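Below you will find the structure I want to go over with you.
Take a look at chain A:
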Amino acid sequence: MERVIAFFYCQNTPSSTETDRQMLEKKYGKNIRLFPIPCSGRLEPVHILRALESFTDAAYLITCPEGTCRYFEGNLRARKRVIRAQQFITAIGLEKERAGIYMRSAGNTKKLSEIVEELFEIASKLPPSPVFRYSEREV
Partner candidate 1 sequence: MNSSHSLKQILGQGHFAVTAECGPPKGADPEIILKKAEYLKDKVDAINVTDNQTAIVRMSSLAACALLKSAGLEPVLQMVVRDRNRIALQSDILGAAALGIQNVLCLSGDHQSFGNQPQAVGVFDLDSIQFIQTVKAMRDEGVILGGESLSKAPDIFIGAAANPFADPLSFRVTRLAKKVKAGADFIQTQCIYNLDRFRSWMKQVADRGLAEQTYILGGVTPLKSAGMAKYMKNRVAGMDVPDEIIKRMEGVPKDKQREEGIRICVETIEQLKEIPGVKGVHIMAIEWEEAVGEIAERAGLLPRPAVE
Partner candidate 2 sequence: MITAEQKPIDEIRKMIAPYKRILVLGCASCVAECAAGGEKETAMLASTLRMAARMNQEDVVIQEKTLERQCVKDFVILLDDILDNYDAILSLGCGAGVQAVADMYEDIPVIPALNTEFIGETKDQGLWVENCLGCGDCMLYYFGGVCPLARCSKHLLNGPCGGSKDGRCEVNPDIPCAWQLIIDRLSRFNALDRLEEIYPPKDWSKKQGKGPRKIIREDQQK
């Protein structure tokens, strides 16, 4: 079963340039979608929901470590927003794990590609999203 996993990531993530993104897209093809954002705090819960509604089995937000956000608290706000999105999806019977946050720990210098690989592995354990059981994903 084809999985599609969406990654919203702060542009501060190590090795997350345009080139890195293109390489990842080449590697995973249709199975991932990558969305760079200036700060994880810019992500709204509706972005996660729209992604889950339209095309993805799971959506992750990758943020900077606590205390290192260049906009001070963007990453902390991001965590709360992911929780909010989780409240909505669990209310309709979707697994909480379909919306996740990866807050890099202090000193974690993993590259975007490594994080994506780790999360993709985890997300693949989830069954395909029931949202697309009877209907098509939007491309």
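In this section, contacts are C-beta pairs under 8 Å (C-beta built on N, C-alpha and C of every residue); 3 or more make two chains touch, one makes a residue touch a chain; residues count from 1.
A quick word on the picks: all candidates are chains of the complex that A comes from, given by their letters.
Computed from a predicted model, the values in this text were never measured in an experiment.
This complex pairs chain A in touch with one listed candidate out of 1 or 2: 2.
Listing the residues of chain A that touch candidate 2 in their complex gives 44-46, 49-50, 52-53, 85, 88-89, 91-94, 130-135.
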